[in-house]
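A single protein chain has been removed from this complex, and every other one stays in its place.
For subunit A:
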């Protein structure tokens, strides 16, 4: 965006929205929206507290583990579905159902099955992320140029070699696209899991702040989470951009 001939840095429009927020807060229209400056001061003082750091580390651990399983299971399953007709017909309906299903409704069932702890949060995170990762890996494999597959065969690639040296790389742009969307969904998964269980991580913090009407703290944590999710997504988009050069030149 340019303004009066100056090129504005990315995200500078956020400044404007921060000003609107500050204004609404200063007018004291509702206790629900404290001024932006107050939220930021709270944020700075909140960051080093043990409660926040503990919530962050618990959440990061659950998130990381959940995403790890979603990727490690999702990519091979997607690639296999793309290569095997039978597997595809067996699994595709389920993948599509779970992709569009309101998974939040499943969390109480998971709590019964796996308890009120990290395990349920991890599984929720994986469940949020895995389906789109599977679908994208499958789509990536299905669009692999047929002659690239024939090339691998004619030069004597074993199925394992073909998988790791050709199919995976040929599908990488789509796979990374799936991982990026999956990771964004995983952020929702980890927070929703914690909120519903409400005694671990940020779920516990949100529960505490909202029940005691500590709105500045509530918004501060929310901003941190939004920022982390956004940074994560941008980082993955950057990685995706690194391989997109060959997405267009595949052929």
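Note that a residue touches a chain if its C-beta (ideal position, glycine included) is under 8 Å from a C-beta of that chain, and two chains touch if they have at least 3 such contacts; residues count from 1.
Simple rule for what comes next: contacts and distances are computed from a predicted model.
You can't see one chain of this complex, but its UniProt record names it "ATP-binding cassette domain-containing protein", from the set "Outer membrane receptor proteins, mostly Fe transport", "ATP phosphoribosyltransferase", "NADH-quinone oxidoreductase subunit L" or "ATP-binding cassette domain-containing protein".
From the set A:94, A:155, A:213 or A:226, the residue in touch with the chain omitted from the display is A:155, counting the whole complex. In the full complex, subunit A contacts the hidden chain through residues 145, 147-148, 150-158, 161, 165-166, 169-170, 172, 243, 245-246, 248-251.
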